[in-house]
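Of the protein chains in this complex, all but one are displayed in their positions.
Letters are used for the chains, namely A, B and C, taken in the order the chains are written, and counting of residues starts over at 1 for each.
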């Protein structure tokens, strides 16, 4: 109930603060015989790592995943997978100035109100370091989805006011990883870079939008009525730090269409039933229909700015806090693997949940 | 796992198809000594009922709630509350033409793919009648929230392309129920009405946006990291039929703000710590900060249109289906109490979850 | 969390007090295409019904099950199954004398301590009428198990001090239903009957033991480490009113054997690996091994006796209460279908849980 577990069948429970000994977790419900290596997980973790370019945080964090159980001779055994990533920087002296002050739009105040005390070193549990565990679990989820031909890809589709306006079919999503800021359109990427540089000079920060596409899905995933596939995808995305909104298919724009425009006509193609358009975003009645699932996730600008800000301390007294050190201007490029991880975790969970409906005997008898 | 349960501590499990004997559910975890009457619940149910005006569905459905257990002498006893609403219209002859065809952007196709068979009478489980159970449970949730000074109010803020552009502080939310389409601004309401009438003449349908405000909340509600308060609110809203998007606080628009603009400065007022602005939407790090929670929920246009549509049947053959009977042009006005119900269910669940953190002895010893 | 839900995948949530309008529940996670009729469920319910003979309660309760949803044209649809059984006798006047007194070894005192108030009409939620919902859900669970060749049979193996001492292979379990007190050995049954009659004359009551055998199980059911198959079976049985103990396989007697005696040697027979003995009770390491599961469930004597008893009222004052009306001497015969129902619910849940481990694509693509 305390909220540190995600998923029902494929279930990850995570732990760890920014300045504790380690972050990590337990994955329970990973099916047996999935090929898993630390190297494959590390690749995903490196995508999330700060310091990949000057467009992301310059701090040098080396995050090495260690698998502690559940994998034997390169394959999952069906037993829980324990994992951890040690924190390199556990010294907390840099953070003593935060002990008594509430940083604006950070979680300092609310954690203290909820728990009566807080680990004031950095963000504590509210730090983005927590997302390491999501990426590790997501990497394993991706490996399972891949076995079934399902792929999840995300990219930066808006950086502050700079929008990627091209249609999905005009983009080459394979270009995303070649882009320092994970925008698959080189032209838009350039404009985004300029905005980032200008904003950095101003000591300010940017938000934006990450788009995500899941393809290769079978129909039938998703559970009416409360655990609709998009409801669980939405919760997954909204649980990521700094996310303020979620939409899928036609989203908010679709509210302005007429029903006759918005309806996706069914048609038959090569023996399969498909839809001619995809305003539904691959989901109807909460259940996947076999078309691509398209989602957009809104991130607010980073709260830590290189400017002096007015706030209060524990006693409610007005204080000023200074931005210092070097910080990200934007989380967007690093958010891409996190969005993918959360999509993968949700989809693999629903994939496994759907197996109940085929209740014929599965195994040869004993 | 089959998805018909909502909530963790205050938990409702629902059942019922549009043309079965009844819809209903079981509420488990309602605290004892809450004052509950069928009359109070009926009020909420009447707000959801079709046929309230010519702007909503003209079919005459009488939905009378019956409480079957868990309430004794006008108060909850702490044991589960069983409830049901009988379906008046169980005759299924009207729906035989739907048996073999997949209506565009309905759940006919996906239900059949998931389960291998479906109850083709009306929408079956995917029908909006399912939301009756949400409203019943939500009414009880509201009664609990009211004890603690928490209020949830929703209204229609966009109908198709007609937007309610006024700021929150320019609106009188007490006017919402005086409006046939539950838009608290009379001027905007008039424009919406005209659009509805025109769209009805065209045999077409409309989507829109429902906004929702929760006020009077204590700080501390919400569970890091996966069950952030807004993540659970988002899932709650996305689980409602026809919802395509969710945002809170600054939402998608906030992605275009700079960090220094977006940050909500803390200040002290009358001995309380508050924020000067509320781009955070009352939630920081997934935990309520005591300010109002503001949300927007996107509804797609109704899929049933009074026009001839192209689709396929079970065999993948092209068929034409006709819209017939009288149907809603828009669900928005009736969606208002449903949005409120889902917000109330989420908030009461988090209210009760938060009680664990105060683990001092609660009762006098035996 | 409030404890009125059983199961994970096949999940039943129940409601209802002895003197409310109805008892019932919602079954979520029943696979589609299971043949379900009210008549089949009613058969099980009749086995539980009081008044079947002078050896069980003479009150005349007519318990007719009504299915409200989830079954269409004789088959489950995969959507939740709502059901209820109306209470015939809702008049509460007979129970006013209980309002202020705590009956010894009943739940009056503890319910009031927990909830601050209680429904004092009869046992309220603690009444054995609650088990009606278990039997209804269990009947559906049995139908699913039957599809897979799994059978669950229970019988009375001890009544007070009268023990059924014959070995399992000396019993014909098909005789159980021919016995008024559900003891499959006619000789022992006679002794039990005499004990019941004598005890009834004394105004006293009896406990006893119900044994249960599950056969036809595949190997592989059960989830290490906390949800071992026997741990969930044990919880299921211990949750039944009046149960004081549970053992499986060699049970408490097995604690006195040496390891070399207790170990079940594997051997091969007709191409299958079996064990020569079955002290393990069909379960090793919490997982079924394909052999029969044998369990014993201890029931305490009924607390309502036809004698004057000393107790206290709400104020702690000493009072005397009289037994009146006609009551069961023993619940054992009626407990047989309840034990079977709980075994079936547990086994079907684990059967469905085990499907996750076979994670190959299950359905043809969309």
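Definition applied: a residue touches a chain if its C-beta (ideal position, glycine included) is under 8 Å from a C-beta of that chain, and two chains touch if they have at least 3 such contacts.
In this text the structure is predicted, and so the values were computed from the model without any measurement.
Residue C:304 is the one among C:69, C:87, C:188 or C:304 that touches the chain missing from this view.
Among C:100, C:227 or C:292, the one in contact with the hidden chain is C:227.
Looking at C:21, C:75, C:113 or C:148, the residue that reaches the missing chain in the full complex is C:113. Along chain A, the points of touch with the absent chain fall at residues 1-5, 8-9, 11, 13-17, 20-26, 28-29, 32-33, 66-70, 72, 75, 77-82, 84, 113-119, 124-125, 363, 366. If you put the missing chain back, the residues of chain C touching it would be 1-6, 8-9, 14, 102, 104-107, 109-111, 113-116, 125-126, 130, 158, 160-161, 199, 202-209, 219-220, 222-228, 230-232, 234-236, 238-239, 241, 244-252, 254-268, 271-273, 275, 279-281, 283-290, 298-305, 307, 309-312, 316-318, 353-354, 356-357. Residues of chain B in touch with the missing chain: 1, 9, 29, 31-32, 78-79, 144, 147-148, 218-220, 224, 272-273, 288-290, 351-352, 354-359, 361-363, 365-366.
The working rule: only the chains that are shown with their structure count from here on.
Put simply, the C-alpha centre of chain A and that of chain C have 45 angstrom between them.
In terms of their C-alpha centroids, the spacing between chain A and chain B amounts to 26 Å.
Distance from the chain B centre to the chain C centre is 38 Å, each centre being the mean of its Cα atoms.
Among all residues of chain A, those that touch two or more other chains are 1, 9, 219-220, 224, 272-273, 289-290, 354, 356-357.
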